[in-house]
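Below is one structure, written out as structure tokens; comments come after it.
Note that one protein chain is taken out, while the other chains of the complex remain in position.
Here is chain A:
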């Protein structure tokens, strides 16, 4: 099964991370750092597989990665997946992104995180491959886009979401924080002689 999918750029800035097993956030960050460290120091024409780092599951796991221009796509999988198959899956994923965004680039991933997640969700579900047929995936995504357009245009939903966040009932933060009279007494130091 696929344990995690990570996308980061040449400088190790994470652009997308999806973990298919529950890992707390600190560890997630560490895993991304560790993976970047492992992957980035490898030459261009070495093989695309390497033994997983220590954090994510140990020696049963493999990292399978591909490097496209400024981005690394890393899939962390266990021994039940075919390595070359995953390599193909990365290719399918990238090609799909390319179709959906028309010449995908790093910025698309930053500004359309939701879409990228949706595309990924069409391909991989709960760590297993759901669909590999590119046309099928694109059809699904298009259908979703159509639905979106039919409903109050593109801007509607985000706007409502933003207003929802604004109206959230956050606990009142006291505006003026009164520190009060705090006088710190400095003990008298004996003077040096």
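The rule is simple: contacts are C-beta pairs under 8 Å (C-beta built on N, C-alpha and C of every residue); 3 or more make two chains touch, one makes a residue touch a chain; residues count from 1.
Methods note: contacts and distances are computed from a predicted model.
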* Asked: So which of "AP-2 complex subunit alpha", "Origin recognition complex subunit 5", "NADH-ubiquinone oxidoreductase chain 2" or "Spermatogenesis-defective protein 39 homolog" is the UniProt name of the chain that got left out?
  -> "AP-2 complex subunit alpha"
* List the residues of chain A that touch the chain left out of this view. => 1, 20, 22, 24, 42-43, 45-51, 58-60, 79-80, 82-85, 87-89, 91-92, 114, 117-118, 121, 125-136, 140, 143-144, 147-148, 151-152, 156-158, 160-161, 164-165, 167-168
